[in-house]
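The structure under discussion appears below in the form of structure tokens.
With one protein chain withheld, the remaining protein chains of the complex are depicted in position.
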């Protein structure tokens, strides 16, 4: 999973990091472009179109044609794509074709919600996964290791909605936490944390296992290194050996897996949104796909892709700056 | 408290199963494998026992199941009592029978999907690593782009476009999964292509196919196998998720993912029925990963 | 001059796990070390030297366990002591210097932070005091820029300097005992001398007892008061350094000496067209030229040794010849016909004629292929052998490299020893029936006795098969043993080239002489004398 790490040219100083960021951002834009083409193409291939969805079966050929004309669906696909692209490049993502609301409005509130939930879950999951991973590596092959591993595996082998239902059964029906999230403009931060606890916990259970296993593996992978043996021969305690000597060198794979999971928390949580009635981007995208509302599909897909690209970039930058070999030239 | 007792009982049972399996395997295995089995940890023994049981159940489903796969035998949600040992489902079909057939269908499809994803993903990944240069860059950027599209939504798009036969289902999930395998295989292979024996093979004038098949793939197996364990489990989840969309395995074929979905609402009332198929998936996942962990441990030269 | 006893080991037994079984790797060794004394432990790989050295710290590597005997360090029974008690000793009273400093320094931390860790954690010194102490020790270890060097990361410091920094680090808590585990093995000869001198001085200054582990008798002769010889976990003999060098009692010890005496007669003069000619090659990576205008010829039945320290461009030359690195200028001729610069453009026949044997047999043999396929593949590819014929050829090749075909043909490389692996590398090269074999440091990772076997084998094959060798090495002893012609390289330039007989007769180019004089000799006073003469010159 650390394939993303690129060695920085032959320089290796801060300027090279900037150069890498520049290059990756360029690649990121290219990625976004490819994605917009893929999504547009796929949505084009879907049976039915927005006009049909809006009109239903009552549509007569005339009304259908009229609506298509109104919506600009009659233009050939490449032209429509081009129009969308040029507008998007000018920062205008247009209006939802279905309900005429500006996409920026439609998306912004939900993007905030999605990011809030992702960060909330990450704030729970990342420390938990790292601590468990470190402890599992420290007490490898012990009962703690096996139990943590089994629990983690079990938690990821249940479908998300199932985990969510069980949490609702245990924690919501007894009245401890609300079973659904109702965010209004007046909701305080504390109340928001409280309301979103169950979805965040569900996501935590879903992503912790992966990060924990990778952390453990990355650390154990290093334990055979001579410098680890050296640290032990310097009389360092096992915990210190792991925290001070192994973890700093295991950062790259750990950062990468954390980034991957953060990306998942932003882009892959439709289910949790549905079960906890959480107004996030995922549901918006699914609705838009169902309605063939291409402008919205594109906007959300690009947000997701940007999140993915940016997180990967951040991971790579962090991997670089935390690696003295890449940061400090000979 | 009750939950704790159940957990303790389950762990005890699992250990006992593992122990019995290990003892049996150790005595029954051919001579040169005896040692391997004798020193295998109980977790791995338990995992192998579970996998073996699943395989047997899958193979002999028609013999083991008390009723026919789709037969409606009585009322809905009958309690756990003979002749319906695990009760009946929402249509009055025998739950035990459905579970047994589910093993056959779900495991078979999940295995086929994962295997396909691995064949495609790892060959392409290794190929890109060997080739390097712009071809690698182009392919990798493209795969990156695909990975940036949320998997579920991408599967939904593809399945809606291409239909939902079992073959398309396998192909689509495998395609989406293959991107993840590609990434792993490429990074593993990048570590291998710098080895002298790869240089030697290139200098010898070996073709690409042999480089991949004989020189790199065998050496990349360990991390790929580890990933296989997790991917296998993700495929179950993907099928289960797609069953929601009406895109999963078609009824009346028994399939755990769909069974979880069909009965999921009941968990709200603390009913255990939906736990059965979900538990079956979880048990298999844990078992597979136990065995994978053990194999990795062995492959890593018992360094720990 | 002997002080009181510091370390006593009695009947020590250590087991190692291979696969699923345990077997003894140290079989009842006794050892006594006095305060301030330096004991040399010598033996081939697998003799249990390192394992024994670590056991002196009460430490067993993962996959090893101490199964019997006693280890008494200054009145503390290390086997009975708790892990916490042992930890309190390690780094504080017993320190360790590892073979590869580059790998044993944590790449994530600065040198000085790693230096200070021990004193601070063991409660010997506060952090600022430790830092000041570090600079002092760096100075004593004759590191350049002692005030500043600690603030570098390990990868920013050269190998010889790292080794000295590691010795300084081991000294941080002023231990009673230091274990040196082959501290100079990975270094170039010229660097080795500086490190050896620095280590010797500091150990003497602080009166620290030391166990010096090495496979190189000439090195240990400079460092140790006493020498103990180990073979497969058993002590062969132990004696004062001078008496052992003067009169080894056991055959095995004598055989260690003998290795250095192997030398083959120089072959007849070069005649005819060279197999390979390197003509005015300039090559490099990126914008840097690693090779500058390099030229030399290799003739059939002759061995050309390319000598130089790391970074001199020896291996790059090999990469140019094999076509892995197309040169910027110049060309490579094969029997007077130019070869395409890139191996991709070369014909199968051209590829076949030039084979390569690598330094690290571990990475040069695909660990997942059986010998049958490893050796058979070139024969199958180039010569179109199949089925029985192929099998016969593989057996023949195995026999040629002195491995029993029946026992070995179905083994995996992991089931072979280092020397055997290197032989497989040779067999694989031979299978192509080439005219030239490039040997890239093929013996430097091997024990001396094994080295000798490989060299003799190469020699025999050369005369049987009329092979030309290009022999890349940094080890002048090897050059002495096998070369007909020598090419000395430094910083990408050919400093000197000519027949071996001329080369080993000073005076030569200053660099060649420096190299030659740096090869340790089997005389306990060699280092002292050399240092004296060099400082005299300076």
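Just so it is clear, A, B and C label the chains in written order, and each chain counts residues from 1 on its own.
Keep this in mind: contacts are C-beta pairs under 8 Å (C-beta built on N, C-alpha and C of every residue); 3 or more make two chains touch, one makes a residue touch a chain.
Simple rule for what comes next: contacts and distances are computed from a predicted model.
From the set "3-methyl-2-oxobutanoate dehydrogenase (2-methylpropanoyl-transferring)", "ABC transporter substrate-binding protein", "Probable oxaloacetate decarboxylase gamma chain" or "Inner-membrane translocator", the protein name that UniProt assigns to the chain left out of the figure is "ABC transporter substrate-binding protein". Contacts of the undrawn chain with the visible chains, over the full complex, involve A, B. When the missing chain is restored to the complex, the residue among B:78, B:91 or B:221 that touches it is B:91. Only one of A:178, A:235 or A:253 touches the chain withheld from this view, namely A:178.
Only one of the listed residues, B:70, B:210 or B:298, touches the absent chain: B:70.
Of the listed residues A:209, A:288 or A:326, the one in contact with the hidden chain in the full complex is A:288. Those residues of subunit A that touch the chain absent from the view are 46-48, 52-60, 63, 66-67, 70, 96, 98-101, 106, 109, 159-161, 165, 168, 172-173, 175, 178-180, 182, 184-185, 270-271, 274-277, 279, 283-284, 286-291, 293, 296.
Although one chain is not shown, part of subunit B still touches it, namely residues 70-72, 75-77, 90-92, 152-153, 156, 159-160, 164, 237-238, 240-242, 244-247, 250-252, 261-262, 264-269, 271.
Note that in this section only the chains that are shown with their structure count from here on.
Chains that count as touching both subunit A and subunit B, per the definition above, are C.
Ranked by distance of CA centroids from subunit B, the top chain is C.
Rounded to a whole number, the gap between the C-alpha centres of subunit A and subunit B is 23 angstrom.
Centre-to-centre separation between subunit B and subunit C, using Cα means, comes to 46 Å. The set of subunit A residues that touch two or more partner chains comprises 223-224. For subunit C, the set of residues touching two or more other chains reads 62. Put simply, subunit A touches subunit C in their complex at residues 10, 223-227, 229-237, 240, 244-245, 248-249, 322-325, 328-330.
Residues of subunit A that touch subunit B in their complex: 1-3, 27, 30-31, 34-35, 38-39, 42-43, 45-47, 140-141, 146, 149-150, 153-154, 156-162, 165-166, 168-169, 173, 210, 213, 220, 223-224, 267-268, 270-271, 282, 285-286, 289, 301, 304-305, 308-309, 312. For subunit C in complex with subunit A, the residues that touch the partner chain are 54, 57, 59, 61-62, 87-92, 95-96, 98-100, 103-109, 117-118, 121-122, 152-153, 155-156, 286.
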